[in-house]
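Take a look at the following structure, please.
Here the complex is missing one protein chain, while the rest keep their positions.
Presenting chain A:
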């Protein structure tokens, strides 16, 4: 009885405290897929190329986002699915889509997200700008495997497709 009691006490403590920590402060998730190559799951690591990243949840609650940050978000098509993408443009920006066919104005409260691996990513080029309310965390570190441990840098898009004004339409 003493053992079961102690075990129950530990569970009643550990489960809510860890759930609160994961929800409020941050959590570690495995990255699936190739859409963020070469930064995440680089191809040269072969079959064992699954990276685990730390998702910072605290900074998402503040709803402050920058161009170039890597974020996880709830898929707009399926609420049970999560994507990891990079924020390319913020509200008020204009973006030329990857196929160069049209310019999109990012509406208030929204952002434009893309995978780094162009052409192999389901992102805003498919589903359009997303509400920032769908963002669940900022990926700030690779924490596993050990030889890949590093900070994830904020990298704004290099090519000139993103305009912090309506300039895209003027071209």
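Criterion: a contact is a pair of C-beta atoms (placed from the backbone, for glycine too) under 8 Å apart; a residue touches a chain by one contact, two chains touch by 3 or more; residues count from 1.
Simple rule for what comes next: contacts and distances are computed from a predicted model.
*Asks:* Quick one: find the hidden chain's UniProt protein name among "Signal peptidase complex subunit 3", "BING4 C-terminal domain-containing protein", "Mitochondrial inner membrane protease subunit" or "Rab GTPase".
*Replies:* "Mitochondrial inner membrane protease subunit"
*Asks:* Could you tell which one of A:48, A:78 or A:147 touches the chain left off the display?
*Replies:* A:78
*Asks:* Can you list where chain A touches the absent chain?
*Replies:* Touch with the absent chain occurs at residues 12-13, 16-17, 19-20, 23-24, 63, 73-80, 107-110, 130-134.
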